[in-house]
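Missing here: one protein chain of the complex. Every other protein chain is in place.
Chain nomenclature is as follows: A, B and C, assigned in order of appearance, with residue numbering initiated at 1 for each chain independently.
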Amino acid sequence: MQIDDIPSSTARDLASRIVTPGTAITSDPAYMRGHGTFGENDTIYSSVAGAVERINKLVSVRPLKQRYSGEIGDIVVGRITEVGSKRWRVDVNSRQDGVLLLSSINLPGGIQRRKLESDELQMRTFFAEGDLVFAEVQSFFADGGLSLHTRSIQYGKLRNGQLVTVFPQLVPRSRSHFHTLPCGVDIVVGVNGYIWVSKHVPAAKVEANSELIYSDRNEHISDSERETIARIANCIHLLNRLYVKITDTSIIFAYEASLPHAVKDLLTKEVATDLAHTVKARLLQQS
Amino acid sequence: MSRQELLSPEGLRVDGRRANELRRISCRASVLSSADGSAYYEQGNTKVLVAVYGPREPRAKAQFNHDEAIVNVEFNVAPFSTSERRKRSKGDKRLLEISSFVKQTFEGAIQRSVYPRSQIDIYIHLLQHDGGTLETCINAATLALVDAGVAMADYVCACTAGSIDDTPVLDLNGVEESSIETPDLTVAILPRTGNIALLQMESKLHTSKLEDVMDLAVEGCKHIHKKLDDAVLNAANDLASKLGR
Amino acid sequence: MSTNAIDRRRINGPQRSVEPVYLKTETSVSADSRQDGRTRTNVRPIFMRTGPLSPQATSAASPSGSAYYEQGKIRISCAIYGPRQGRKSNPRMGIFDCDFKYAPFSCSWKRSHLKSSDEKEIGLMLEQAISPAIRLDAYPKASIDAFVTVIESDGKAATISAAINCISAALVDAGIEIYDSVAACSVALMGSEFYYDCTQEEEDSAQCTLLMACMPNANEITYLLQQGKTLPEQTEKAVQTCSDLCTQIYAVICRYLQTSVEQ
Partner (left out) sequence: MASLILSPAEQDYIIRGVESGFRADGRSSLDRREVTLRTGMISQANGSARCRIGNLGVGTDVLVGIKAEVNAWTPGDGVPESSGVLICNVECSPSAAQEFEGRGAEELNVELTQLLDRIFNGPQSGIDFEKLCIIPKQAYWVLHVDALVLDVRGGITDALVWATRAALLSTRLPRVVVESIPDDNGVMQAEFDVVDDPDDLTELDGVENMPIAVTFSRIGRRFVVDASEQEEAVAQARMTVAVSPKMDICAVQKGGVLRGFMPTLFSEVLQTAQTIAREEFSRFEKCYAEAKSQALSQIDEPSTGSTFLVPF
């Protein structure tokens, strides 16, 4: 069924169509091919199952479930998988591990310190296998790999909390991905679907001594803070399972809806279903 | 089982189907939570569960190439799948053969250049076996790959066909497949262009009959394509509606 | 037991050969007189030597530590290689790997040359029993390999506990840093009494066998395995008796190690 056959194919109508691999999208030469499509004798076919998206002349198909494919400037959370010579390989829930070069991290002792020979030998004093890193996508390698950097002060090693994994499609790209929620919990929403929920640490304290940025020691976390972190983490799991956009607003909605229930019951079937209804209702009402 | 009983004079087969009838197919996408894509596929009494991971970082550092993804297939058969329990070792030649067939089929269909330096893993579990193993594995793997959002030129639909008493027969079940006289042929096509991704036959079939057995199989594939498409659309619409699209 | 996998590298005898079925002799097991004259709480005599396989001239091929251990009819030899560059390595701490093998002639039925699944599992048990005692953080990226061969076995649980004692002696001989030596023992429940350190016949007729390895000074149970049904209080009592028995065996091992070091 070609687009041109539909008499009044408005852009919105085009956009909402769900296509599957191999279906023809349009054979109008004016359109250009974007992601998720391929061309064959000047007809554009879709190569994935998803919703067609048209941005002025570019037609692309965004699959509903896919691994994270990076964009320059994305805020991501990654786990160090391997320590190489002058570089770390970072698992960013993507098609291949990203790379964090020794030259693109902050060295303890402030910005002005030059990179020493000894730094290359003590790579594990900065990041070791299993460490969680909060970084930004800096550039692409020739083979599509992501090159990360942690040069701003808010980036670096993640502490005092726990990790939640969600579908990358549910995390919309927005200005800032580092939020302090009203309930006193910091969240780092990685665009690659890794979300770090942790205790609130005032930014000023981190800048005070830059030796701290690579320490592995957690600060003291009180029981109430621990309970709030667990509640937020369960709310994010719930949103992910509901396949609902995960933003700071939707997390706050879920948090407020979950207050009457105990934290450990949030993910039981009965409580989760009625929480689902209230959250969806508020989201519809709000949008 | 003498040949006569396989096809009754009125043209009915052992399980009551007509010569050109497919077995009942029921399939669902995204059935496993941890896999990137997954599918559960039943064709008659043959039941298959497939999990797809990827494209992701290749585990063995040695075998990856810089400009396209590599496809890795692992096929294992549950010991309780056949009527007579049989535990197959990991290095079982028959299993490796089927996984290499599936690998070749999808190496052509997946647009591997879109995912350089990565690996796509397809793990197939045969839960119940009643003929048409390769056919159900390919259909289920297609569904799981599409569910995982892997870029593919088209669906890959497979179907078996054979001939009993010189009449071409579609979609052989366990009994028909195991009887020696009935040749059975598996064909996998990309429905949009009709290109053949895989053609496999291990028994003798007279060349004159090859033509119409192949056509019957291709006909079956088109029907299966419709079924797979519905399953994908169900899953996609379900997710899209949740997302408020 | 017949060999399951066809072993191409050796001359395979007839496909199925079976251990002769002996006429059942009357085995009367009572509190004070067991088959081999021991009382209920009596442990078979222990003999051990360290260093038989590792001559003082340390060449790369010879193990860094070894031990030979006898407990009644059970005879076990163990060699320790390491700490050395191993196949799998962990950047933060060392890995203790254990390879356990019955000699084909060691049991009443002929054992296959290929490692059977229960030998693999026993190897895993030994790793879980011994590695809590080793200071693994002192050997990052290295691996310590123990190779245990059972020359003669009498009672499965007793053989495993003897293997654990043998490894902990070999570790000391190899000079590997450990928090405390691991001692192990096994008891079997027959009727309502626990019999210490049982032979194969006693173990076959027992309702339940319990194997325990512990570090007496560090007061920590490093391994526990109960096979068979008991009342909870019986398990509790068995663990108590085992830890006392382990302390005694621990004393024997330490006394031997001191005398061998003084020589």
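Here are some notes:
Simple rule for what comes next: a residue touches a chain if its C-beta (ideal position, glycine included) is under 8 Å from a C-beta of that chain, and two chains touch if they have at least 3 such contacts.
Please read all numbers here as calculations on a predicted model, not as lab measurements.
One chain is not depicted; across the entire complex it touches A, B, C.
Screening A:48, A:75, A:266 or A:279 for touch with the missing chain picks out A:266.
When the full complex is taken into account, the listed residue touching the unshown chain is C:120, out of C:84, C:120, C:135 or C:255. The chain omitted from view is touched by exactly one of A:158, A:171, A:191 or A:213, namely A:158.
In the complete complex, the residue from A:61, A:107, A:146 or A:238 that touches the missing chain is A:238.
Counting over the whole complex, chain A has residues 79, 129-132, 157-163, 216-218, 221, 223, 226-227, 230-231, 233-234, 237-238, 241-242, 262-264, 266-269, 272-273 touching the chain that is not drawn.
On the side of chain B, touch with the chain left out of the figure occurs at residues 24, 26-28, 30-35, 38, 40, 42, 45, 49, 51, 53, 56, 59, 72, 74, 76, 78-85, 87, 90, 121, 123, 125, 127-128.
Taking the complete complex into account, residues 1-2, 16, 18-19, 21, 96, 109, 117-118, 120-121, 124, 127-128, 131-132, 207-208, 210, 214-215, 219-232, 234-236, 239, 243 of chain C touch the chain not shown.
The rule is short, and it goes like this: only the chains that are shown with their structure count from here on.
Ranking every chain by how far its Cα centroid lies from the centroid of chain B, the top place goes to C. Centre-to-centre spacing of chain B and chain C amounts to 50 Å, using the average Cα coordinate of each chain.
One finds 35 Å separating the Cα centroids of chain A and chain B. Across the interface of their complex, chain B is touched by residues 16, 18, 20-22, 36, 38, 45, 47-51, 63-67, 81, 89, 91, 95-97, 143-145, 169-170, 242-245, 283-284, 287 of chain A. Considering their complex, residues 83, 124, 128-129 of chain A touch chain C. By the touch criterion given at the top, residues 91-92 of chain C touch chain A in their complex.
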